[in-house]
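A single protein chain has been omitted; all remaining protein chains appear in their positions.
Here the chain labels run A, B and C in written order, and each chain numbers its own residues starting at 1.
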Amino acid sequence: MSLTDQLPKKVVDNMMARDAYSQWLGIEVLSVAAGHVKLQMTVRKEMLNGFGVCHGGVTFALADSALAFACNSHGRLSVLLNASMAYPAAVNEGDVLLAEAREESLSNKVGIYSVTVKKAADETKVGVFSATVYRTGKNFLDTIESEEK
Amino acid sequence: MSLTDQLPKKVVDNMMARDAYSQWLGIEVLSVAAGHVKLQMTVRKEMLNGFGVCHGGVTFALADSALAFACNSHGRLSVLLNASMAYPAAVNEGDVLLAEAREESLSNKVGIYSVTVKKAADETKVGVFSATVYRTGKNFLDTIESEEK
Amino acid sequence: MSLTDQLPKKVVDNMMARDAYSQWLGIEVLSVAAGHVKLQMTVRKEMLNGFGVCHGGVTFALADSALAFACNSHGRLSVLLNASMAYPAAVNEGDVLLAEAREESLSNKVGIYSVTVKKAADETKVGVFSATVYRTGKNFLDTIESEEK
Partner (left out) sequence: MSLTDQLPKKVVDNMMARDAYSQWLGIEVLSVAAGHVKLQMTVRKEMLNGFGVCHGGVTFALADSALAFACNSHGRLSVLLNASMAYPAAVNEGDVLLAEAREESLSNKVGIYSVTVKKAADETKVGVFSATVYRTGKNFLDTIESEEK
């Protein structure tokens, strides 16, 4: 495995280890490649809204974590500018959700990503997410190392 | 105070009492009127992402709760179809956030809402959210009462 | 070919024949299937903005026509509620654009669609579009026939 192949996994491992909220969500990283990430999480009672179904902010957060891992996987520190999400179906307590982030486009300054969220049990689509990120000039791993010194 | 004036507050009180995730977020309801809601929450350590700032999903969830309370305040059970959010500035641990939902448009089947999220300290805008909801034919309070029987 | 297979083409032919703006854009329908449509158009001088590149509203309109044809292809009159578009690269005069609409999700009342717009010459992505539509109870072809009587 070349260094290039290892970078996406190294970045995502470092991000996940520091990401308190993704940990609270119970996110598991299923796979990582440059610009492409698959995550899984299970919906718990404390994630439900006033109608007894999963809060829209939780489904969005899963997609947003998938996006963040995918766009930072190239090693350049990238920040979310804008995201939109459509909600085709409700999500219930106990549902296992799968999120898959794909890179639609990548230029020097800007990246565009799509994330699909499905129920693991029957592949029902429950979230269709797309986002635009700004790519800073900073190297994510350098940033971490300088903080640790 | 007429019954019409009381309805929005009654709906939101009932929604908030049942909304486990908004409770986890620590959301406080500052004001409620038909189609118009103000909320407040404080960003805690467990809401931070891998960069040490507030996870985008948390800011989105605050806006989404404001939207849900605003669109259901008319008494008709309403569900989120689509939302988009722009992120003008980062949010830090300890920041107190204010979210204000406004009704842009309301028809028989569809409502459109804008939510602005600001830091309470200096009014820095940190989220510009807009959403489209579908208005079902169900009465929210009837739905609750039939469940309680 | 079964009647079901013929319906999408029949609907799109009727829509396109009546769609003055898609005709002005010079849209050609490359292929039609249920929930899936490919269109092509060439960018002309009168479609450019003040920077001398294709106006964002023109690229959006191509995607929106693809969406409209795809969501109505099932025969149920469907109307656009919300759309978002990201613009990864500029489009120039003379560029031939391809738009492909795909159905992400379809329920009784709501459909979610993605449309990708590319340059035909080199497949550069120039638009990433997603939209939510409301499906009315009306039959599109019945509506046309009753108007024609």
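Following the convention adopted for this analysis, contacts are C-beta pairs under 8 Å (C-beta built on N, C-alpha and C of every residue); 3 or more make two chains touch, one makes a residue touch a chain.
All of these numbers come straight from a predicted model, not from anything done at the bench.
Displayed chains that the missing chain touches over the full complex: A, B, C (touch as defined at the top). Which of C:V32, C:M85 or C:L98 touches the hidden chain is settled by the complete complex: it is C:M85. Among the residues C:V32, C:L62 or C:L106, only C:L62 touches the chain that is left out of the figure.
Touching the missing chain, out of A:N49, A:S65 or A:S84, is residue A:S84. Although one chain is hidden here, its contacts on subunit C can still be listed: residues 14-22, 24, 45-52, 55-58, 60-62, 64-65, 68, 77, 79-87, 90. Counting the whole complex, the residues of subunit B in touch with the unshown chain are 84, 86, 88-89, 104-105, 107, 110, 112, 114, 116, 125, 128, 130, 132.
Taking the whole complex into account, subunit A touches the unshown chain at residues 81-82, 84, 109-110, 132, 134.
Please note the rule applied: only the chains that are shown with their structure count from here on.
As for how the two copies subunit A and subunit C face one another, over half of their interface residue numbers coincide.
Superposition angle, subunit A onto subunit B, using Cα atoms only: 180 degrees, a multiple of 5 between 0 and 180. The centroid of the Cα atoms in subunit B and the matching centroid in subunit C are 33 Å apart. Taking each chain's centre as the mean of its C-alpha atoms, subunit A lies 23 Å from subunit B.
With centres defined as mean CA coordinates, subunit C is found 30 Å away from subunit A. Shared interface positions of subunit C, defined as residues touching 2 or more other chains, are 84, 110, 132.
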